[in-house]
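A single protein chain has been removed from this complex, and every other one stays in its place.
Naming follows writing order (A and B), and every chain is counted from residue 1.
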Amino acid sequence: MSSSTHSIAYDPAVDAPKPHHPVYDYDSGPPVDRGKFAIWLFLATEVMFFTGLIGSYVVIRTGAPTWPDPSSRLAVDLTAFNTFVLIVSSYFVVRSLQAIQKGNRGALLKWLGLAILFGSFFVGVQVYEYIHLVHEGSTPNVDLFWSTFYAMTGFHGMHVIVGVIWLICVWIAAARGKYSAENHVRVELAGLYWHFVDLVWVLLFTIVYLF
Amino acid sequence: MRYLFSLLLAAVLVFGVWTFVGYDNWLLGPSPESYHWWWAPEISTYGQRIDFLFRLIAMMELVMFVLTMTLLVAFVFKYSAPRKDKAVFSHGSHKLEMTWTAIPAGLLVVIAFSQMGTWADIKMGGHTKDKPVFAEIYASQFDWRFRYPGPDKRFGTADDFDTAYELVVRADEDLVFNLRSHDVLHSFFVPMLRLKQDAVPGMTIPIWFNVDSEEWQAAFEGQEDKTFDIICAELCGWGHYKMSGRIRVLDDESFAKWEAEQVARHFSNDEPAG
Partner (left out) sequence: MGTPGTVREHHEHHELGFIRKYIFSTDHKVIGIQFMMTGLVFFALGGLFAMAIRYQLAWPWHKMPLIGDVLFPETGGAITPEFYTMLFTMHGTIMIFFVIIPLLTGAFGNFLIPLMIGAPDMAFPKLNMFGYWAMIPAIFCVTMSFLTPGHGPAAGWTAYPPLSTVQSAAPGSFSAQTWWLMALTWVGISSMMGAVNYVTTIVKMRAPGMTMFRMPLTIWALMIAAILQLFALPVLTAGSFLQLADRVLHTGFFTPTNLLVNGLNPESMQAFDVAKGHFAGAASGGQPLLWQHLFWFYSHPAVYIMVLPAMGMASDIISCHARKPIFGYKPMVYSMCAIAGLGFIVWGHHMFASGMNPAMGMTFMVSTIMIALPSAIKVFNWLGTLWGSRIRLNTPMLFATGFVAMFIIGGLSGIWMAATPVDIYIHDTYIVVAHFHYVVFAGSVFAIFGGIYHWFPKMFGRMMNDTLGKIHFVGTFIFTNGVFYMMHQLGVAGLMRRTADPYNYETYRHLQPINQFISICAFLLFAWQIFFVVNFFYSMFWGKRANRNPWNACSLEWDAPSPPGHGNFDKKLQVFRGPYEYASPDTDDDNLRQTQEV
């Protein structure tokens, strides 16, 4: 070193943290909200989770010597209706976001409430279906069809329950006036998650119930 | 510290090189008079090829190891000397980067392609296709059992017989076996044959080997017992360590005799040998 301007010695006046200084918080990267950025990362992990599940299902099913026709074991009509209910609830979530973007808190509460109602209905029908099946003796330890059925619909069902709870939390916050036309990113985050759960169900319904 | 650390790194270099080219080394193979020290001797027809590929890679590794470690030792020793001036101000060199990307890439491609033929021969069915199955191997906690088709060479007939622990085979012949497991994963590992294959419950996996009788005689020269180990190489439970078996090699004549004895024993409802 040609010249050493640094002193190694500790000087409390220079080196210790100053007791009161402002906190500097910078923004960088793409112009999206941090929460939104994180929720997309989280959804990517969810995609991989369901990829693992669906991949396992495909491997197990193609490896099995025989596989029963789902319609012979499951109430496809009821679940088709249930699928429709879930898709409609996604539409309600879209409407609720549009409402708050215009600053219409009443409409937000209305559409969000409907989405919660429809989501809960979906969970209710699933629980009904489970009770019915278990009562018939169709438990997960019977054969691989039921093993995979419960694993796939069960994990999705848990996601729906989490989604409903999340929407309820947003609804309560909305009722307490937390959101406005300028500040409603949390509505959007919950909505993204809800759409994802909805999308996964369409996929699951297709491969578990229809084929 | 400078001398000590350079010495430590140099020691790694020297000792490393010694393992490649010293006594019983990785590059040239074991010295014949000490077969049973480092390496398990190799007695199957494809064992040589596997060992050759091991040494081919060892050779390239030795070159890379000597090159990188020598530079490391030299740089550490040279540039940790007390110095007044600044270090070289360099952020890299495009030319160097291209060189040390392209050359290892070429080497690695050579390594990858050099493996394919051997792998295909050992695993990909050329030697097992349309061949009669010599015996079936059943793994279970914690023993090996073998089922032979008997003199009629067909399974599921009355003269099938079972043995345990000892697998009896013929030399100088491609022998095909079906490997199965009753319970958990096992692995059929015969170090001297350079053969290893997991046994998976629910799957039937064909394996094959061919004992080279000359190599086999040479490996056991002067020894009474010319049988060798079967080892379970996949964790299969608490008794994994004692899941052993042996392979006995017989010439055609003795094998036919042994087979006849086994069939006779089978029909007299004796316990299986083993």
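The rule is simple: a contact is a pair of C-beta atoms (placed from the backbone, for glycine too) under 8 Å apart; a residue touches a chain by one contact, two chains touch by 3 or more.
Computed from a predicted model, the values in this text were never measured in an experiment.
Considering the whole complex, the hidden chain is in touch with A, B. Note that of A:K18, A:H135 or A:R176, the residue touching the chain absent from this view is A:K18. The chain not shown here is touched by just one of B:T45, B:T163, B:Q197 or B:N210, and that residue is B:Q197. The chain not shown here touches chain B at positions 1-2, 4-5, 8-9, 12, 15-16, 19, 26, 36-40, 49-50, 53-54, 57-58, 60-61, 64-65, 68-69, 71-72, 75-76, 79-80, 83, 85-93, 96-97, 100-101, 104-105, 108, 111-112, 115-116, 118-120, 122-125, 140-141, 182-185, 187, 189, 191-192, 194-203, 205, 228-229, 231, 233-242, 244. Not every partner is drawn; the one left out touches chain A at residues 1-11, 14-18, 20-31, 33-34, 37-38, 41-42, 44-46, 48-53, 56, 59-60, 63-64, 139-144, 146-148, 150-151, 155.
Rule of thumb we're sticking to: only the chains that are shown with their structure count from here on.
Centres computed as Cα averages put chain A at a distance of 49 Å from chain B.
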